[in-house]
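In this view, the complex is presented without one of its protein chains, the others remaining in place.
Chain naming follows the written order as A, B, C, D, E, F and G, and within any one chain the residues start at number 1.
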């Protein structure tokens, strides 16, 4: 009654030959997913290093040197992102989104930090994306150009999603808080107030979005509020001390008791 | 009053030059850790694939073919483990243990599964380790042979810890349960009872160890008990049905109601 | 662009995203309702009296599938065609359900495995992602596995209804399906979990066949006639 | 070898492992007790009257370090020399504490940063892993950072005790330390967290120096003499 | 009004609320005790000897329901009638239990599905919210689903006791119930979860019937007539 | 009544319930949008330039509250008036938010604690449950506590903006509030948790006042009189 | 008394407490080892060959219980007799384990429920708290429930070993136990959770009996008489 051994007649069974093609399709997808996870991991590590490097701007004389070193690190990251874009050529980005979202968020954090240091403003999503257009000449092998995504002909385009952008910016606030602490220590009297103003704007922006965004965004709100409180404390102290003596004499004047106590929470 | 900019006189400050060497040491350690994490991830994936392949033995005519295919996959895994051993040359294994323990556990699971299928017995820790002695001729570049770890001269040795071995064997029981279900379905009347006996021995072994082992081992006891219950149920069913009619007529007779209901839990 | 403008933009994007999801959810809800109606029609085959008029039940189900096509047609208009996977989770479950229903109808009609192409046609969608709203391979396979479990129940109930030939045919069918799945390299994902359930269905059906054969109940004219 | 034998073997290994850990824990406990005693000696420098006899306090601490060396010597005998990292977690915390204490003594004596070699010598251990029980680099750095926080407290309390020169010297010292740490590529690990705390210490000390300088309290002969 | 006065007022409100909840909890506790007693009476039908005197067991349970009515009458006095949903969580669980018990008694007596009206009458409460303490529809359905699971157990045990007709009647009853629930558009709530359990009960009972029919043990006149 | 009819009836009930919840959710969503707009208006008082025109900001917020009243008026029509607690969870969160906003406006205008009556009036709802859609006492208190945390932030920022009198007045206000809450016998519920947060606000504001007084910046006539 | 003296005294107290706990832990550890050995002896009844010599296994277990009595005798000496509950958590778990083992031995010997008095005697302890180290009632019940779950496993495995009478006896025993527990008013505590597990054991065993009776394998005279 039992049917013949199935392994012996793969070719003759339409069911089995259909499953042979399923196998190929599934393996191919899985492998691509794994490659993307690895790229994301590399991007995360290198972006974190860039952020660490950027914090040196508060303590070195030549800011431009740090910025250009960061720029070249970020170029390396973007090369990895172009590899992601290459993998996604002709695919639906969202099918593999979970594989690379951590890396992209960390990249947004790094690039928006660099942008703030240079321009004292928030990099926009459009600006982030405009740096992720990769020209074909970067890669020698000539692929079928009909498979190219939207964008200039011959170019490869990667689009950061608004949510990834938001999550990256939320993490940026932790770095800004850290930078505020550093810059107070280096006699820079303007940066803390600029940071306070900037952080407050970002905070108000996030509270404008409130719980309409995805859950991951709401989760970061608490840390963001903590960072804001610390920077506001810093400004408060500078102002109080500033009333005691002539303003031009102020330097290296900062400590926050609150911050001292719960510094450990703020580490994002 | 402020001291000169620290970045400008690294060489003149003993503190700074000490920290320069610290930087090198820390970066080197971190990079090694990252490389080991990646190797571990590869080992995990390939071991899981081997296990999946090995499950085919219950449905194909030529068991030996599957076993040898598994053997060659495991050879690939061992090549990766030799790379770990290479990284650990002259190091304290436990310093980087957390980086590669998931991969090694999965390898133990795979190799002990292959061993059970071939020998119907539990591979010992010694046997596992004896396959992880790598001869120098595998690698062309001639390194300083004085840095070689214990073992035959010119050989590189990797030692699985008893805990990793235990954790791998604990996961093996999930695969054995799955194999039991499969083999019943293929008219193999002996394997389930052999598996029952074998699983019971492993279970009794683990309950003999009890909570003297590390916490991770105790955590797996619950799943192990579940797997044992499923196999015992299978044997029970075979016996009940078997009492109805002559034993030699029994084939393809199995279902476990309990297993039917909570099959989802068993997936390890 | 000021920070405020930036966040207004993003808020605009998020609102639009939520609106899309809301729209999708509504269509999915009516689709689920229709799926439950088809299920009620098809599940009556398990009743003792249900084997008589399988053809008429299939006909009725086929009619209801035209409603399914309308709903899915509606669904397609709710989001940009190339963002399928962005919203996939919303319809994944129901798509697997209707795939199961399509597979079940086809099996009841012809006792053969529906192909991905046929399901796509019954649902009015595509097989290739590039061509439009499509049937993902995992979803197709999941639907097929749901059917397998339904067939194991059918095997049991056909014995209760005195139809002793059907379990044998189901057994052969399910075995072939099982061989097919064994070719796949499944990860530890939902599909793998579902596939593990298939093994129980295989065993269950084989047990029924065994019960019949040791009692000599497989020589019954009705079954012979079916072949 | 039977399964039972195999598990007996492993059980043997596990028992041995637990015994080792138990032994280690006991030695670590007495080591912690000694560390607390040294701390009590050294912390009295924060008292208004404590600045007078720093040298005698350091002497007393140096004596107690010979007890520390004995305990660590004992510790070394409790496990195989090449399995340091297997049991590292057990003594990591206390090793950072005694490193801090050694660094603090050295600072109080000479106002200089203790080197890893010096700490190793004070504790009777090695710098290189290959040579025996050694001082891990992260543990050395963690100990140094604990001292930094103690120094910020010292700066505050020396003002209270009327010693206005010390805060300036501490400030210069801590700044150099900070520059050193800024050279390191710290991961998101416990060390990074501790290092973030250093920034607050730096600021706090600078605030003290600022307070002194705007009041013209930094022209005191003691300080001048130190330069 | 001063802030203090305001807060004193507020404290009054809060205390009153807490007192009500305390009172409700006490009544609910004795109600649970009575429910357990009824359960003990009814569960004895699973015993081999239990099938003989189902009527007398039902009678005994009916008597105990008068105690239930007293307790619920008591419960009603503990809170303002129009704040039912404010305190709903307190009695929700026990109300589902007694609904199950009422449904089970009615099934044992007449093998029919108890209506919401009948349950309300047995418990001495209302169906319409407007009329007073009532039986919420979700709670009624939850009670019915608990009974379904009890019936699958009964089907198994009646075979053990040699009653081969009962499983077939239970099977038909449960199938009808299942079709009924499939008409409902259940959200992802506790009720949905309970309903998912019903599928296993259906399958379980079908397998019992299968076991009987393959052994020719279903030759009970009633069933024969159905074919 | 057949089982099928019965379940059709039931489905009617359940659908109606779900429709109500859906309607409520929609109104609550727009209400949240308006609340966020009011928050944006009021939060600008933290900006350095924000202290100048508090009155105009309050005016703007008052205007937006008429939109709030409209939305709540709309909300009331979505469910039977006496089933407030059945659907309470849906609007509880937003009601606490708008209560906070009303309390904040009133504080900014008059530096006094809004009463429950005033909040109810601003929101166009009732205080007594019997009279219609009302403000639950816990929700009122929760809103007040949210404001306390906002005030501690305001105290810090008013110093930054050079307004040294405001922190003292906030301090007195918050202390009174704290005494009020201490009269309440709070259980281990969400309100208790929120109240625990108040302690930090109290401490924080006291530190601001401390910093001001140690620098002689509290020479505002009102305070001087207190000493 | 100076603060230092006071704290020295306190340190004396704390050390003593810690020493006691350390001592208790050590005894508990060896007790657990013995418990695991008894378990290994008794678990072999699940082996196909295990049913033959249940008496000899029970004998062996009884011997090992004398070691248990020694360890517990040792345990009693480690802390003041009237501070049982202060250190209860340390031995609670192992006491439930050995209670289970004692209950299992008694069941295997006589197929009856061990009383609390018997357990106390086997373990060499008291039933009444006033008389000395005793067996808390919750711990006794927990041990009994662990046994129930072991018995459900035994019912399955005795069928595998061809012993068809035992499951019926186990079923009757477990049903009686279940009725007993239903008399208890258990709170939402660990015991309640364990008791919920008993329901599954009951069901499981009933299904084993069902499987046997539908195949006519229950021709044990006792059962036949029940029909």
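Just so it is clear, a residue touches a chain if its C-beta (ideal position, glycine included) is under 8 Å from a C-beta of that chain, and two chains touch if they have at least 3 such contacts.
Please read all numbers here as calculations on a predicted model, not as lab measurements.
**Q** Out of G:25, G:52, G:86 or G:193, point to the residue that touches the absent chain in the complete complex.
**A** Residue touching the chain left out of view: G:86.
**Q** Using the touch rule from the top, list residues of subunit G that touch the missing partner.
**A** Answer for subunit G: residues 1, 3-4, 6-8, 10-11, 13-15, 18, 82-86, 88, 113, 115, 129, 137, 141, 176-177, 179-181, 183-187 touch the chain left out.
**Q** Mind listing the subunit D residues that contact the chain we can't see here?
**A** So the residues of subunit D touching the missing chain come out as 29, 32-33, 36, 39-40, 46-49, 153, 156-157, 159-162, 208, 211-212, 215.
**Q** Please identify, in ascending order, the residues of subunit F that touch the omitted chain?
**A** That gives, for subunit F, the contact residues 175, 179, 182, 185, 203, 206-207, 209-210, 213-214, 223, 226-227.
Basically, only the chains that are shown with their structure count from here on.
**Q** Spell out the chains that contact subunit A while also contacting subunit G.
**A** For subunit A paired with subunit G, the chains in contact with each are B, in label order.
**Q** Between B-C and A-C, which chain pair shares more contacting C-beta pairs?
**A** Between the two chain pairs, A-C has more contacting C-beta pairs.
**Q** With chain centres defined as C-alpha means, what is the inter-centre distance between subunit C and subunit G in Å?
**A** Computed value for the inter-centroid distance: 49 Å.
**Q** Between subunit B and subunit G, what's the gap in Å when you average each chain's C-alpha atoms?
**A** Measuring from centre to centre gives 35 Å for this pair.
**Q** Which subunit A residues sit where two or more other chains touch them?
**A** In subunit A, 2, 6-7, 59, 204, 208, 212 touch at least two other chains.
**Q** Multi-chain contacts only, two chains or more: what residues does subunit F have there?
**A** Not one residue in subunit F touches at least two other chains.
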